[in-house]
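Once you've had a glance at the structure underneath, I'll fire off some questions.
For this depiction, one protein chain was excluded, whereas all remaining protein chains were kept in their positions.
This part shows chain A:
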């Protein structure tokens, strides 16, 4: 089996499974409890918090554990607007955000917020000029993702952060779910106020993530209860999952350098291989090395996904097939791709456990499958 859908989720490391399992059995106490077992659980969570903070060049007190990326994004956005809408009702994001940001902005727009959706160019990049021109006295939040989950474009986070230092009223939120641990992030130099991460994207457990919140910045909580995480995220900490996330972080960082080198070579190989085929359009070529997206024009993505599965290669599509309801990729459309291209996008995404064999096998499978299927398609 050649699993190349690592942007959807990753296989947990063995060490992560062992850590989580051990913790479930031994460190089950509530970290808020006053007895020794509780203290032990608290220590475990605090160690993990420090590891996450170190990776971001942040302080442990700036890390809030959440149930994952979706919750972190929701907490960041709702947290800012719920608290500061009296300062202004204008918020900015991009057209290529993940649904857990994009849909929240859509909802806020319905509720009366003025929303600017920054456009992207054909490489999937936003423009700093457009951002600057969009900022008003009413603006309270800018939310831009670091690495795009569908085609891998990397936004100029440091430049955006720098630009926003001139607008002290504006919170800067970054959805870093696809980049955290794979690309170094420094919240200080990048001037980030809020940043979302999720463990299962870097071989950690599902159901755990975190939000970085800059010191002395306040946001409104989504969940009210026992007042954990400084009152910003009530709920008993999932200590075993938190420990698993820290373990995954540690292992991933150690592999990072070779991962980036390898995936760079592999992406280049795959791209070269793809260009020998007909009617292929690459989407976001300049993005991160571990995500590759292409459209096989005329061939709906889900058909290709299933055909590749027959060759034991597992990749992703963004569009669901149905003669009645075709759903083209919103991200590819935003990059100016035609509808026929946006319903045929295929994403190959690599992880820390991806091997050269996976890539060569995938390459062969693409060469086998695409020309065969292309015989039957209408163009």
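A few remarks follow.
Definition applied: a residue touches a chain if its C-beta (ideal position, glycine included) is under 8 Å from a C-beta of that chain, and two chains touch if they have at least 3 such contacts; residues count from 1.
The rule we apply is simple: contacts and distances are computed from a predicted model.
Taking the options "PadR family transcriptional regulator", "Probable tRNA sulfurtransferase", "Sulfite reductase (NADPH) flavoprotein alpha-component" or "Sulfate transport system permease protein CysT" in turn, only "Probable tRNA sulfurtransferase" matches the UniProt protein name of the chain that is not displayed. Contact with the omitted chain, checked across A:4, A:96, A:280 or A:307, is made by A:307. Of the options A:216, A:276 or A:375, the residue whose C-beta touches the omitted chain is A:375. Residues of chain A in touch with the missing chain: 299-300, 302-307, 309-310, 320-326, 373, 375-378.
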